[in-house]
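Note that one protein chain is taken out, while the other chains of the complex remain in position.
Think of it as A, B and C in the order they're written, each chain with its own count starting at 1.
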């Protein structure tokens, strides 16, 4: 399986918590967590074609996407290329603030709005324990510090809902959602703020691994 | 529209909080809240055929079901009659501990297990704001005291998920769920413990009213 | 309820079968079939803002859309306005070759491709007999002449599948599909080629009427 981890890689270069927690970028931590699955590649906003020229996308089985501060800087040409590769069968795993990325919004057909607030404890609950993305994931687990993402999350009703989160303020969020577009599978997973070491947490890495495998085209399994 | 509210009517006759809050039975409070919708009837466990002989069920458009302590005392003959009427098109609104009732378990095909605990604040969040059952229901509202029902709720993935609740302990629950069985529509709504005045709360009454209307056969609308 | 029927109104002005069958335009026939539902308005491509300026869309509860030859001539500004009104709660009923219209493709997030061929008998089968859109519609009915639309129909898996059609060549098509986007409901119904009197057929008119009522915001019902 060929996996490409895309990260805008903006916050980590600005210093602060993000730089401290992810010194080589979020993408490096995520790619490392998935390395057992196959051949890993990373790509960032600053590279030519954002690191996603046709020759990279055409051999990518699953693309993971993390973006936040620079959604608008992603060229429409690359967005169209990503969307059309999903239609052809490429899996797409969209992370955290990627809910507002151009490819995700194009594929969902909705505003992808949500409620948010800083600094909260998040508890992730498995509501589809037989789903492949929940394999080996506990019935619930805690993320000690995380940005709060709350409902109403304006996405189409997911084809499969795997996780629901609650937050210290009593909010809830559909935090693990699956959709199909064309021949491609899309998994959105909301935990993963850049100022917290979320992607270092074993349960999170397990979900990413399961989600990437689930999103892969059948022929690669 | 012909509506029948079924209640086992056990707790309220045993005194205590249930008797104080619902002196005429939960069914009376619920029926009163729905009276604008059409012709109301109530039925209880203690009546012959539990108040649900064929001639009552055959003219019932929507049946609401509240049971808790006496699920096992409901005769299989009546259960089969209810299930078959749902298949023919009768709507069924299942409330709170009715998740463990015989008709609901038969229609779901699962164990209908869940986690539970006494005495918690519950916050209900609307996750399908355009759904008819959410009409006029706020984005979120609080039930000051309620029994906690938590995931994993072992039901088939709902065809439509309208509400998700959180609880003081951080638990979450898919509290408003829709399914279809045959020509009949089923709405499960979890708030409604007998020791708290939940069915006196306006937001709850609104959900019951919307849910009953949604579950009704199209010909009656 | 305020209903707007949009039609590109190209074929009917070019003479031929379309002009003969729909002398006042497809929109006139459709609007006439729905007139019991509320206040009707029609709009066409050739009008300023294609007949869909903000003041029209903002009071439209359900918009029906028929387009075929001139999808590209619909301005992106109007498309964005339609899409955002759907997100706010406006219902959208997309007809026949409207599967390839800009608003539908934007809301689906897929290519909306399908297979097609001229001149076939179509049989429409109800696969959700309890659904409001199937109310009063027979278990199956025949459209004597119709363009064949066949699978794979590249749309997201519908939230609710109401009708499946077969064609003389053995093809099948998911011909009646429901989705939600934001607070808005979308119903796609495939029968309706401009060279056949499909919209004069009583069963078709019944589906359009049911679909329009289903797509309407709850507050208008």
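A few comments on the model shown:
Here is the rule we go by: a contact is a pair of C-beta atoms (placed from the backbone, for glycine too) under 8 Å apart; a residue touches a chain by one contact, two chains touch by 3 or more.
Because the structure is a prediction, the values reported are computed rather than measured.
Considering B:125, B:179 or B:214, the position touching the chain not shown turns out to be B:179 (whole complex). Only one residue from B:23, B:156 or B:169 touches the chain missing from this view: B:156. Touch with the chain omitted from the figure is made, among C:1, C:19, C:70 or C:128, by C:128. The chain not shown here touches subunit C at positions 121, 123, 125-129, 139-140, 150-153, 157, 160-161, 164-166, 168, 170-172, 174. Residues of subunit A that touch the chain left out of view are 89, 128-132, 134-136, 159-160, 180, 182-185, 210, 217-219, 221.
In the full complex, subunit B touches the hidden chain at residues 83, 87, 106-111, 154, 156-157, 159, 179-182.
Following the convention adopted for this analysis, only the chains that are shown with their structure count from here on.
Shared contact partners of subunit A and subunit B are C.
Within subunit B, contacts with two or more other chains are made by residues 128-129, 160.
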